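The structure's right below; bear with me while I get my questions together.
Of the protein chains in this complex, one is absent; all others appear in place.
Order as written gives the chain letters A and B; numbering starts at 1 within each chain.
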Amino acid sequence: MSSGANKIIEPGTHFLMGNEACALGAVVAGCKFFAFYPITPANEIAEYMSVLLPKVKGIYIQMEDEISSIASVIGASWAGRKAMTATSGPGFTLMQENIGYAVATETPCVIVDVQRCGPSTGTPPLPMQGDVYQAKYGSHSEYPIIALAPSSVKEMFTLTIESFNLAEKYRTPVILLSDALVGHLMETFEIPDLSQIEIVERKKPDKETSDAKYFLDEDVAPMPVFGCGYKAHVTGSTHDEKGLRNVEDPVYVDKVVRALHRKIEKHKENIVKVETKFLDDAEIALLTYGSVARTAIHVVNQARKTGIKVGIIRLITLWPFPDVQVQSAARKTGRIVVMENNLGQVVNKVSEVAAKYADVKFLPPRIIGSLHEPEYVINFLKEVY
Amino acid sequence: MDQKHVHPLLVKYARIGAYKQPHCPGCGNGIVAQCMLRAIDELKLDMDKIVFASGIGCSSWIPSPLFNADVLHTTHGRSLAFATGVKLSNPELRVVVFTGDGDSAAIGGNHLIQAARKNIEILTVLVNNRIYGMTGGQVAPTTPHGVKTKTTPYGNLEYPFDLCKLVEAAGASYVARWTTFHTRQLVSSMKKGLLKKGFSFIEVISQCPVQYGTFVGIRDPAEMLHIFRKISVPFEKAKNMSREELEGKIVIGEFVDIERTGLAEAYQRLLEMMNL
Partner (left out) sequence: MTRTEIIIGGFGGQGSVLAGVILGRAAAYDGKKVAQSRSYGAEARGGAARSEVVIADEEIDYPLVITADYLVAMSQPAFERYVSKVKASGLVVIEEDLVRPERKLPENLKLVKVPATKIASREFGRPMVANMVMLGALAALTGVVTIDSLIKSIRASVSKGMEEINVAALKKGQEYTSAMVGGVHETS
C-alpha cells in the first residue's frame, strides 16, 4: 500500500508542533491505521491523524480506552496495515499487557508515549522522562523492546518514520518515547523530498505451505498477514514456529523467550543510534536524551567557547541500551554526567555498563518537570570538576 | 489421525494436527464449534476470508487452534478490540469473535458494549457457562444469585447480567440467545450473523459439567441439556410472563434483527468520498 503522503505533504520548511510532526512522519512512513484515546499531552497527534489519514485511505478510530487502542492497532497490523497509537503515562500503563502481546506475537506497531509528570494523574502538560523503565519493563515477564527518544520537532518526524521502519523490519512494537516539551514545542524543520526517505515494508511469506515457519526466527520470520490464505495462528500463549500453542513442553517457553531476545540482540548494531559531539578530546561527557539533550547541546556549545573540554553523547535509542557506545564515551572521557528529567533512570544503566571506565555522576533538573537550565548545568560542572 | 474416524466437518475445516480439543469431556464448546462450522459450510463461505478472534477462557479455544483459517487468539477480554482493528483494516474479511462470559461480560464488558454501539460488522458468539471454568470455578458476572462457587462458598450475593438486553441497549444489529440444546436454531442464527452488515451477538448458554455442574450438583452433560430444554422460554411467550414466572428460566430467541450501516462500511464510504 503506497503511503500517499506525497499527495498531502509538501517538502520544504515547516513550522509545526512536535506532535503534528509525529503525525506527518507516520503518514510518510505509510501508517494506515491509528487508534487513540484522548489524553494530554498527546492529543494533537490524534487530532492531526484524524484529518490526515482519510486523505491517504487510512483509518482513524477513537477507541474506548488505551487498552482497546493498542489492541485494535495489533489487529490492524495483522490485517496488513502499518499501525500506530499514541498516549501519555496513564494510558501507556494501560497498554502494557497488550504491548507484551505484540512482542510475543511479533506484531509490528508503533506506540508514541508523550511522557508527562507523574506518578498517577500527575500534572498532564508538564514534561518528565519517567517512563524509561516502563518502556522496557512495563509488561510482565521478560522481553526485548525498541524505544527511541526524540529531542526536537524534526526528530518527532524522522524518528516516527524510523520507529515504523524498525517495527516492520524486526516485527516488533517500537516505542517513541517523547515528552510534553518536545510534543508541544513548535519548531522550524525541513521535510526533504519524500522519495529520499527510506521506508521499510514488512517481509511476507512467498507462498502458503503447510510447513511454513512464521514465528521465532532470530532473523525475523515473514509475517503471514490475514486474508491471504496463510491460515495464520497467532497467540500470546507459548507457541512454536508455526504459531501453534504449546504450553505442555517447557522447552518452548525457553525457545520463545530466547528467540524474541535474540531477534533484537543479534541486530542491535543496526538498531542502536547515538549522536556524539566533541568527544575526542573531551574530559567530561554529558550523557542525555530526549528534550534534556537540548540543554546539554547548548551547554557543550557554550562551554567549548570558554575552553572547557566537555563533549556529549546523546542516546537516540534507549532500548536496546547502547552499552557499546556508552562504554566508548566512558573510556574516552573518564567522566560522565548523566542528565535526565527524573530522579535517575538511565543513569542506573550507564553505571552498570560504564562505571569501571568512568566516574558516573547524575544531574537531575533543578525542579523535576522542568528542563535543566544551561547556567545550572554549567555551575554543576564547575563545582564538580 | 485416521480421517475415517473424524467428523466430515473437521476433515474439511480443521487445522491439520489440531483435531484434539482441549475442552473437558461433556463441555458445550464442541457443540458450538460444530454449529459454527455447519453454518459456514451451509453458506459455502471461504475460510480464507474469515478471521476468528478470541480472548482468554474456555470458549476462546473454540477456533484456536482448531479452525483452519486466520486465527487471532488475544489477551483476556480484548478480542473485540483486536477484531475491530482487523475488520476496519480489511472490510472484505468476515470477522467472528468467540468469547465467554468472563471474557466479555466482566474484564471486556466495555469492549462488548462499545463494539455494539459502533455497530462494527463482527459476529460475536458468547458462550455463557455461568462460571470461570478454566481457572477452576470462580464466580462470574453471569452466575445465578445464590449459587455456591469456589469464591462464593456461602452463595452468590450478586445478580447475573442479562447480556442480550445489555447488547441490545448498546445498539447491536442482531441479538439472539440459544442454549447448546438448540443447535438447529443456533446454526440458523449463526448464518444470519455471518451475513449481517452490523454488529451481531449470539449468546449461547452452555453446559459446564466439570466446574458449574459440580457446584449445582449436576455432573451429567446430557441431563444439563435436558434441563436447558425444560427451562427455556421462547422470547414471544416470555413477553406475556411476569418477572416471577421467568425466575430460573432462559429466554431464548431472536431479540433484535435490524438493518443499520456498520462502521467498516461507513468508513469505506468516507474513504471513497475523500479519495474521488
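Methods note: a residue touches a chain if its C-beta (ideal position, glycine included) is under 8 Å from a C-beta of that chain, and two chains touch if they have at least 3 such contacts.
Small disclaimer: the values here were computed from a predicted structure and weren't measured.
Taking every chain of the complex into account, the absent chain touches A. Touching the missing chain, out of A:S50, A:N246 or A:S370, is residue A:S370. Across A:E187, A:E265 or A:D323, the residue that sits in touch with the chain not pictured is A:E187. Think of the hidden chain as still there; on chain A it touches residues 13, 15, 125-127, 152, 180-181, 184-188, 294-295, 297-298, 301, 366-367, 370-371, 373-375.
Here is the rule we use: only the chains that are shown with their structure count from here on.
Distance between chain centres (mean CA atoms), chain A to chain B: 38 Å. Residues 32-33, 35, 54-55, 57, 59, 61, 63-65, 67-69, 71-81, 83, 97-98, 101, 210, 224, 226-237, 244-245 of chain A are the ones that touch chain B when the two sit in their complex. Contact residues of chain B toward chain A in the complex are 15-18, 47-49, 51, 53, 64-65, 68-75, 78, 80-90, 92-93, 110-111, 114, 267, 270-271, 274-275.
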